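Here the complex is missing a single protein chain, while all its other protein chains stay put.
This part shows chain A:
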Amino acid sequence: MDFDWTLEQRMIRDTVREFAEAEILPHAAEWDRTSQFPKEVFDKMGRLGLLGLPIPERYGGAGADMVSYCLAVEEIGRACGGTGLSYEAHVSLACMPIYLYGTEAQKQQYLVPLASGKKLGSFALTEPQAGSDAGGTRTTARLEGDEWVIRGSKCFITNGGYAQTVVLTAVTDPERRGISAFIVPTDAPGFRVGKAYEKMGMRASNTVELILDDVRIPRDNLLGPLHAGFKQFLSTLDGGRVAIAALAVGIARSAFETALAYAKQRTQFGQTISKFQAIQHKLADMALHIDLARNAVMKAAWLHDQGRPFTLEASFAKLFASEMCTQICLQAIQILGGNGYLCDYPVERNLRDAKLIEIGEGTSEVQRLIIARHLGC
């Protein structure tokens, strides 16, 4: 057993940390306030090689492992939750399925520009009638000559307004509820983007509705086997869950680090509040939970890198990290007292960002369901 990161993993983490502290952190509060998607930062991340971090070099990526990628997500999330969410969606939900299920030609045409940071990607599964239950998908795709014609709509789609490439799901076999996945260029005729949602948190991340009004794409843009999109996106979500759990660890760290520094300098009753046992216990619990959550993330990522099954561990990590993150943000606000409730400190933003992770990419209830299934229930 070895708990050490390799030199390469540490260097990737340190570089991303330095980048995030210089280019993201100083602007996070502003992006949150104005709901601004930081397009220029994504351009810079692309030039650094971040947008294809775990994708092999031959497809435009940096060829790093899942462990390194999770460390990167954590660092970006620590600087800004919304930027972290958009980053994670681009890599885990848009690049990964094309890498895992795409043909060589699809990878060359669509993955290379995404992984090398020239284009932004998005993944569209959720619909008004299909949230936790993807079986409720109503969007359809039918073959007309050499083209797929896609009709329907998708909601709550991260990066949708800025993406050039969307991976989406549609019903292809209405009788047997067969679902397939497609690669859709956003300049395809009939593709429209709705207004961006007003959100509680993750406000630097762009979230929109997609309207698919007889969108025509080439027949070759079917991603993976016909009617088998269901299984495919479930495994996409496994990888995404590990990364979004890392995002929760990053947000929790932001809240914890702020609270710890605050507690050490805020004086009441003649001593810093960090001397009060009630505050110490909170800080101790926070440090402990962050470390345990990161260990869970790292174990799932490591299993992935070993080519071993990691579905259960991905759910463990996602569920534990997201719930601990919300709790830590609440405690951080408590430690900062009145200041915690104001927008001058990042902790209230951290809380608003954190809550999403208990909902997106499979709610906590769904994670418990997955875990219970693994227990044979």
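By our rule, a residue touches a chain if its C-beta (ideal position, glycine included) is under 8 Å from a C-beta of that chain, and two chains touch if they have at least 3 such contacts; residues count from 1.
Heads up, the rule we're going with is that contacts and distances are computed from a predicted model.
Q: Pick, from "Phosphoribosylformylglycinamidine synthase subunit PurQ", "tRNA N6-adenosine threonylcarbamoyltransferase", "L-cysteine S-thiosulfotransferase subunit SoxA" or "Electron transfer flavoprotein subunit beta", the protein name that UniProt gives for the chain of this complex that is not shown.
A: "Electron transfer flavoprotein subunit beta"
Q: Which candidate, A:L25, A:A62, A:I150 or A:I370, sits in contact with the chain we can't see?
A: Of the candidates A:L25, A:A62, A:I150 or A:I370, A:A62 is in touch with the missing chain.
Q: Which of A:I24, A:L53 or A:A245 touches the chain that is not shown?
A: A:L53
Q: Considering the complete complex, identify which of A:M11, A:L100, A:L234 or A:A284 is in touch with the unshown chain.
A: The missing chain is touched by A:M11.
Q: For chain A, enumerate the residues touching the unshown chain of the complex.
A: 7-8, 10-12, 15-16, 18-19, 47-50, 53, 57, 62-64
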